[in-house]
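Note that this complex is displayed minus one protein chain, with the remaining chains in position.
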Amino acid sequence: MAKVHVRTTINGEEKEFLCEPADSLLGALRDAVGLTGTKEGCTTGDCGACSVLMDGRLVPSCLVLAAEVQGRTVTTIEGIANGHALHPVQQKFLEHGALQCGICTPGFIVAAKALLDTRPNPTEVETRYWLAGNLCRCTGYDKIIRAVLDAAAALRPEA
Amino acid sequence: MKDFKYVGTRPIRHDGLDKVTGRANYGADFALPGMLYGAVLRSPHAHARIVSIDTKAAEAMPGVKAVITGDDIPENFAKVAIGGEGTFDMHDMGDNALAHGKALYNGHAVAAVAAVSLEAAQEAAVRIEVVYEPLEPVLSIDRALAADAPILHENLVEGQGPTNVAARMELKRGDLDAGFAEADVVIEREFRTPMAHQGYIEPHACVARYGEDGRVLVWCTTQGPFLVRDACAAILGLDGSKIKVISSEIGGGFGGKIPVYLEPLAIALSRKANRPVKMVMTRDEVFRATGPTSGTKVVMKLGAKRDGTLVAAHASMWYEAGAYRGSPFGAGAMCCLAAYKIPNFFIEAYDVVVNKPKVAAYRAPGSPASTFATESLVDEIARTLGLDPIDLRLKNAVAEGDNAPYGPAYGPIGLKQVLEAARNHPHWTAPLAPNQGRGIACGFWFNAGLSSSATVTLDGDGSAAVVTGNPDIGGTRVAQALMVAEELGIPVDRVRPIVADTDSVGFTDVTGGSRVCYATGMAVIAAARDVCDQLRARAAKIWDIDPASVEWEDGRAVPPDGADGRGPLTVAELAAKIGHTGGPIVGRASVNAPMAGPGFGAHICDLEVDVETGRSIVVRYTAIQDAGKAVHPDFVEGQMQGGASQGIGMALNEEYIYNASGVMENAGFLDYRMPVASDLPMIDTVIVEVPNPLHPYGVRGVGETPIVPPLAAVANAMRDATGIRFTELPLSPPRVLEGLSARTTEDRDAWRPSTYQAV
Amino acid sequence: MQTTRYEAPESVAAAVRLVDADPGAKVLAGGTDLLIQFRAGLHRPTAFVDVKRIPELVDIAVDRDGVRLGAATAAAVICEHAEMRRLFPGLVEAVQLIGSTQIQGRSTVGGNLCNASPAADTTCALIVNRAQCIIAGPRGERTVAVEQFCTGPGKTVLQRGELLVSIRIPRPSPGTADAYLRLIPRSEMDIAVVGAAVSLTLGPDGVCTAARVAIAAVAPTALLVPEAADALIGSRLDEAALRGAANAASAAARPIDDKRGTIAYRRQVAGVLTKRAAAIAAERVKGRI
Partner (left out) sequence: MATVHLPSGLTQHTGGVDEIIIDAPRVRELMLALAERFPGLAGQLDRMAVAIDGDIYHDAPYHKLTPTSEVYLVPRVGGGESFDQRLSHI
């Protein structure tokens, strides 16, 4: 069967790749495009490790077909920092020790960025529910939630 | 206690940037040119004789390069001693990697394929024709022990005949009958916990290349690269000196990434195909076919005097080993009474094989289940006697000089300090809302020692590298850098911590047993001190004085008093002259540390119960623990919070669910219900520091203790909220509602059969 | 080996042609059930027909009569839609419960219906709101009431070549509000063990003049429970009426034992959730008056 030729924008750059019709976006990102920062934890949409933004919306890349991103924009963990400047969520994860093994971290950071893009002032409860689809087994979430709330504060214009 | 300059601070971890930008490479992130992809065919049956395996159709599929079965992993009877920790039975580990003759659990690997794509390998795997003769599966401890139980291993013989009981141990002290005769209150219950998984988010993954010269490269996610090397060598009959294991970043382990599963298969496939082979487990495979922790049954009886003095304990416990012997039944027995001075006790523990995956270590293995029994009964005794549960525990708490139930006397330990901290914490006296309850429980873990090696190299610019062999699961690189910084007196960001492969560092035992900061830390400190000694000698050379007269203070070589006004020399100054004073400086050290520095913790849990649905949520949680000395407090707190979270998961919702045929029904994150962010409150932590005299800074292991208290802390909170003592976990809504419905009847204390589990 | 195609038609007619021509084709909306089932080997579609590039499948149109919801509209889009939240707070709650934030970015109400899980969160909420399914097929369009759309676990009324295009939900009459509750062991990320939706209409005097009650995960399909509605109609939603509705819901439930819950548990909790959802719906009406 013919491969699908996909033209898309990934992290602000035009990209083209070939994939099987049934390949997931996760697989294509990791294998065809070579961006391995997006992690595979389950392939059933239950862990959030593969979170990416598609046209700005948070999606599980394991449950998106690679062919679907034709003409769309995709942002992965590799596109979250602005050049050499870390996104505040990334910086706060470091400062709070909000990661232990780090496998869930890319997904959390992408998801937290999506939260703060639309809700600059989330409560702890909102943050916990927004991030409920990102499993972390190491931290008990405490430091992650603190890091995200602190990043929100850092992103808000000075009062 | 000395004052620390760097130890105890919270610098950003060195590997942090790579991990927040997606650059860090984990097990599945590695590729080699020409790489094939492997897939495993697994048994659909829980217990079956393998009559025949026909691989011809699979081998004929396009793109298929190699197919292996148990015949490719010859049965062997090696027992490989690893680092003094004990011996792994390579027969069992090899048979678990690829079945020989019998499939012993749903998910047991039966054959494996390597092909040019994962899809091709998966397609080929299902074309392998296996004829099974299904046997009755043994799915519970009770069934395994029954006189007419099917036998898993015919060669497992006890006395008269074959058995499913692989081992027994006992511990005793004093006179049990006299002890219970002294007691004013005696409470006995039967407790059950189901099999539960570590739940690391990264599936097992590896790439192996078998070279034409017989040299093997394995890149994999593991807690113990040396163990992977030695286990693969033994299972496949290879020369271990020709195997190089590079550990990737590791996406969680908690004990579950100590055994090998995929690595021997990938090597065998690579050898057959003469191409590198990559293998990655699916989540379904991780649940079905790796090593969860044991399901257990614990019958415990505890006696106390009216004033709360515990006088006698009797415990019988059975731990599911899974398909092969080797559950943590011994640790369960040794840990369950470790917190209390009890003059009379008898504990017996049994290792029971069942048709479920072979258990692996899981954070304080064995301790949570047996401690759940003890801490539930201690709570019940406090209620019966009308005593404060912390007072009762303090009254009986062990302290330095008291003997552990397994024999030796404790050195300095922090249980009493931990309990005092719990009593003084505002959480303990905070008001509760309706339908809320509060529970407290203690927990103990030994904390391992074992072998570690370390080198510290000093560069001409005064920076240093520290090289160890422990994959960094939770911030151990930065902890090691802190120790080097402390010794050399250079900033932490001038130290580069490196996790080396098996060819590049001395033998080092696994990242596990809460041993890295303690035991590897001892090696790191000794290696750094070796560097300091060499620097003193270099300073002496510059000053032309006796090296023994040079002191090392605060990161500087200090000349003796009256040494002609020569000022001290800093590391940077000495490093700058390194070429003139004798060349590069490499410090090295290795240890085989004793198991020491027992860790005690206490957790307070507030639970709110919806009495109409049985659903409960943790509304407040505090974890208190003796860390000896917290090297990087963020990651000590992180261990406490993470362990608490896993324990809460075990208490409330996590369990392996099997149907009557022994097929696991919830092999995914959807129905294996680990806590999500919205399930938990912030987890407050209090670090108590009672220094461990065996470590230069007083460090104790911290990683495992925090999973021990939550099971009973949650169940005790449930008892407080509902008046019902639940003795079987998890406290899932159906079980709790059933208990609430029975609250007025006589059977409220009776053991309730599992809500979901096929028996 | 894989023989799957990927198609992304841009009109309903093109989509109908594709699925009519190829009985092995599967319609791909959010994919949050379909792709999981595909990867688990439960089915091997010959083509994925991605309908998200068909404009009328991914929009929400509000008019005097009510709402037309494109079947492939992402849950997150529905939840962000102010008018949807105002008109159907209970339905939006149900939509919001489909999976995580990530899943919300993909999952669709049409997909939830077509997957035909007895535990689907949105089905009950659509039933109590009297929603109609608009189905396109080779012989034109037809309309089916939501409660008739699913015929059993994984089974719907869709025939070969047919495609669920949209869901039409009538504008609630004055004094009407809805609510949906489900029981899951965790706070998120689970499939409903039991679900209950209620829509109520209260007169100015606070007397219930109309009601619909539907329960999920207690039968092969979502159940409309008229007996529970009858217990509410004519009452002021006093404790006795709520208890009557709860008992009726429990009595109507005919659940199974499985890994997510027991028969006894589901039956009991179906009543509890019905009672609570009715109380929430009533509060919502009062808040509007």
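Labels for the chains are A, B and C, by order of writing; each one numbers its residues from 1.
Everything that follows uses one rule, which is that a residue touches a chain if its C-beta (ideal position, glycine included) is under 8 Å from a C-beta of that chain, and two chains touch if they have at least 3 such contacts.
None of these values were measured; they are calculated from a predicted model.
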Q: List the shown chains that the missing chain touches in the full complex.
A: B
Q: Kindly state which of the options B:Ala31, B:Leu145, B:Met169 or B:Met682 is in contact with the chain not pictured.
A: B:Met169
Q | Of B:Phe329, B:Trp552 or B:Tyr672, the residue in touch with the unshown chain | A | B:Phe329
Q | Residue touching the undisplayed chain, where the options are B:Ile187, B:Ala273 or B:Ala448 | A | B:Ala448
Q | Selected residue (touches chain absent from view) among B:Arg515, B:Arg556, B:Arg673 or B:Arg700 | A | B:Arg515
**Q.** Residue ranges of subunit B at the interface with the undisplayed chain
**A.** 79, 84-89, 156-158, 166-172, 255, 258, 325-331, 334, 351, 360-362, 365-366, 406-411, 446, 448-450, 509-510, 512-515, 592, 594-596, 694
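Please note the rule applied: only the chains that are shown with their structure count from here on.
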Q) For subunit C, which other chain has the most distant CA centre? A) B
Q: Just give me the whole-number Å value for how far the CA centre of subunit A lies from that of subunit B.
A: 29
Q | Centre distance in Å when subunit B and subunit C are each reduced to the mean of their C-alpha atoms | A | 43
Q: Would you please write down the residue numbers of subunit C that are in contact with two or more other chains?
A: 1-2, 187-189
Q. In subunit A, what residues contact two or more other chains?
A. 20, 43-44, 46, 129, 131-134
Q) Quick one: in the complex, what on subunit A touches subunit C? A) 1, 4, 20-22, 24, 43-46, 48, 51, 54, 57-60, 62-65, 67-68, 70, 111, 114-115, 129-134
**Q.** Complex contact set, residues of subunit C against subunit B
**A.** 1-2, 183, 185-191, 193, 259-262, 264-265, 268-269, 272-273
Q: Within their complex, state which residues of subunit C touch subunit A.
A: 1-6, 8, 28, 30-32, 35-36, 38-39, 47-48, 50, 52, 74, 76, 99-106, 187-189
